[in-house]
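Structure below; questions to follow.
A single protein chain has been removed from this complex, and every other one stays in its place.
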Amino acid sequence: MNSLISYFRKHPLHILLLAIPLSVVSEIFHWRPIWIFVFSAIAVIPLASLIGESTEALAAYTGPKIGGLLNATLGNAAELIITIIAIRQGLLDLVKASITGSIIGNLLLVMGLSMLLGGLKNGIQSFDRQQSSNHAVMLVVVIVALIIPSFFSHSIGAEGSWGVELLSLGVAGVMIALYVVGLIYTLKVARSPIAVAGVELESEANRRWKPSRAISILALSTLGVVIMSEFLIGSVEEVVVSLGVSEFFLGVILIPLIGNIAEHLVSVTMAVRNNMDLSLEIAVSSSLQIALFVAPILVFISLLIGNPLTLIFNRFELLALGGGVVIAAMVAFDGESNWLEGAALLGVYIILGIGFFLLPTGG
Amino acid sequence: MNSLISYFRKHPLHILLLAIPLSVVSEIFHWRPIWIFVFSAIAVIPLASLIGESTEALAAYTGPKIGGLLNATLGNAAELIITIIAIRQGLLDLVKASITGSIIGNLLLVMGLSMLLGGLKNGIQSFDRQQSSNHAVMLVVVIVALIIPSFFSHSIGAEGSWGVELLSLGVAGVMIALYVVGLIYTLKVARSPIAVAGVELESEANRRWKPSRAISILALSTLGVVIMSEFLIGSVEEVVVSLGVSEFFLGVILIPLIGNIAEHLVSVTMAVRNNMDLSLEIAVSSSLQIALFVAPILVFISLLIGNPLTLIFNRFELLALGGGVVIAAMVAFDGESNWLEGAALLGVYIILGIGFFLLPTGG
Partner (left out) sequence: MNSLISYFRKHPLHILLLAIPLSVVSEIFHWRPIWIFVFSAIAVIPLASLIGESTEALAAYTGPKIGGLLNATLGNAAELIITIIAIRQGLLDLVKASITGSIIGNLLLVMGLSMLLGGLKNGIQSFDRQQSSNHAVMLVVVIVALIIPSFFSHSIGAEGSWGVELLSLGVAGVMIALYVVGLIYTLKVARSPIAVAGVELESEANRRWKPSRAISILALSTLGVVIMSEFLIGSVEEVVVSLGVSEFFLGVILIPLIGNIAEHLVSVTMAVRNNMDLSLEIAVSSSLQIALFVAPILVFISLLIGNPLTLIFNRFELLALGGGVVIAAMVAFDGESNWLEGAALLGVYIILGIGFFLLPTGG
């Protein structure tokens, strides 16, 4: 018992693992869907964190280059699982909203919190302007590429027509090619924002995990995410109806938080420790991986599943993506941050949140 | 008589005070509305300037911190009065256009004139890139926040529905919170673009005004702006019809100029004196105060008046705001200006002016 307490003291997030049995019980005994939703959502948080920790542990054995690749692919495992299950359920709007939400969550919420808390602790914080500018350029280019098809789709045909499907596949192909090129660049030439080497807080470091143990934990926590995501997604539609919130709000604000809280915490912690370079790099890198890897992979997988997902976003998502990337680029080019800027970024995130909250489902 | 001439030589703007009696006469004898409009518009210019001068004089006694607060709140008094009277008359389109116009007037017209005249006088002008970048970041973040609701409103409900009203109130609340946070930041931490310490040209300095005299002049000139604004707004609708110009053109181009010419002159004069840092700071700071203070205050006051104003702009205003802020941010990040850039900014302002001039009322 004592050892359990000291374990949870070291790994406070893992206390949320207790939500797993509650989620299973609520599912079996058909509790009200809102409880299933809440318990399974909470349970995903520590499981996603465990996937990350076991990936780090494996990366520590494979060396930094392969480790970077492992991080770049497995780092988004939880998010991929949730969205694939949502695609199977036909919740395509939710999936697209959560792609948007993951990107603006990184660029507005995490960057804003990092700059606010980091600035309150450390005053004005500087970071390497050249490196952050490089990252910002990639970010802007990739987000522009991501939103182009949405402008063309309306004129090319209805959602689901072969023209729009072809456009989405073409863009997904270009994106994934750019992702591979980016990995090659990172491996052969220099660091790039596409694959960041693993970052560990000492409190989460599990270097003592042997590879076999790391692989077991990775497999178990992945299985856990799959089951919890089934429960979560299975209850979404009833939650939308009973709470009166829109599918967009769940997709843009809640779903992305669930899968990424652990990573977000690392980014904010780095800012508080005055390592603003690393904090920004994590946020930008996460956004790029969503756009260049997760989104196109989902397009291809959705085809196999038979519920084709297109990269056609609605105009609220376009506004959120466009506004988020412009703000993040400005911040990165500035080379300095303070808590007032952080508060302003959070203000934009809150205003977007109010908008998505008031938006009716199907809006 | 001689002393009057030497007074007007020192304070050339004050000669426009002669328009006050003309405005009163034209109102009493029911001259054609265009004359009432012209005289009262001209009369507002020196009165707005006197509000500014008496605020400066008070600020000189209160010290820089309280003085900065005085400036930040009273500096927009003339504009607030005109727009509140317009709200009472139900001219909500005019009010929203004048919010837009104040922002692009600062970012395109004043910045453009400053860079053009400053550049012609001083050649290429440099300014502190770090400080102007900081300002630009705040500017971009705030303008993005300001335009978000406009994109959501159409899907949330008709203008005037509770959803849109709630969205506007929510945004106004976030804005005013950010404004208060910005004032705290300026008072406690470091200079920020939200509240600039008072700037005086020697020719306008009235440090000899005692506080009692400053308060009297402040009260009288405020009263004068109230009366002149009543005449001005009372004649607007007939002017729109008889001249054939749109309400948008008056709101975007003319109304903002009337209330801000004195401040604009200070900014341009600073550029000609090769103090480009201060010139830019005034223009950016004015824009931020309109977005973070004037606009939300108008939303709240309009509710009390019973003519609720929403922060939902039309797409021309969105284009003007978006284009203006992107250009201003680029200029600020550049760290250098020349008269060609100034001419280009004025070109964009003229093109926007042509567009608003040709736009039919209700367009």
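Points worth noting:
Should a chain be cited, it is by its letter among A and B, assigned in written order, with residues numbered from 1 in that chain.
Going forward, contacts are C-beta pairs under 8 Å (C-beta built on N, C-alpha and C of every residue); 3 or more make two chains touch, one makes a residue touch a chain.
Nothing here was measured: the structure is a model prediction, and the numbers come from that model.
When the missing chain is restored to the complex, the residue among A:Ile5, A:Val25, A:Ile66 or A:Leu166 that touches it is A:Leu166. Residue in contact with the omitted chain (choice from B:Pro64, B:Gly123 or B:Gly244): B:Gly123.
Mapped onto chain B, the footprint of the missing chain covers residues 123-124, 315-316, 319, 323, 326-327, 330-331, 333-336, 338-341, 343-345, 347-348, 350-352, 354-356, 358-360, 363.
Where chain A meets the chain that is not shown, the touching residues are 130, 133-134, 136-138, 140-142, 144-145, 148-149, 151-152, 155-156, 163, 166-167, 170-171, 174-175, 177-178, 181-182, 185, 189-190, 192, 194, 326, 329, 333.
In this section, only the chains that are shown with their structure count from here on.
Mean C-alpha positions place chain A and chain B at a centre distance of 41 Å.
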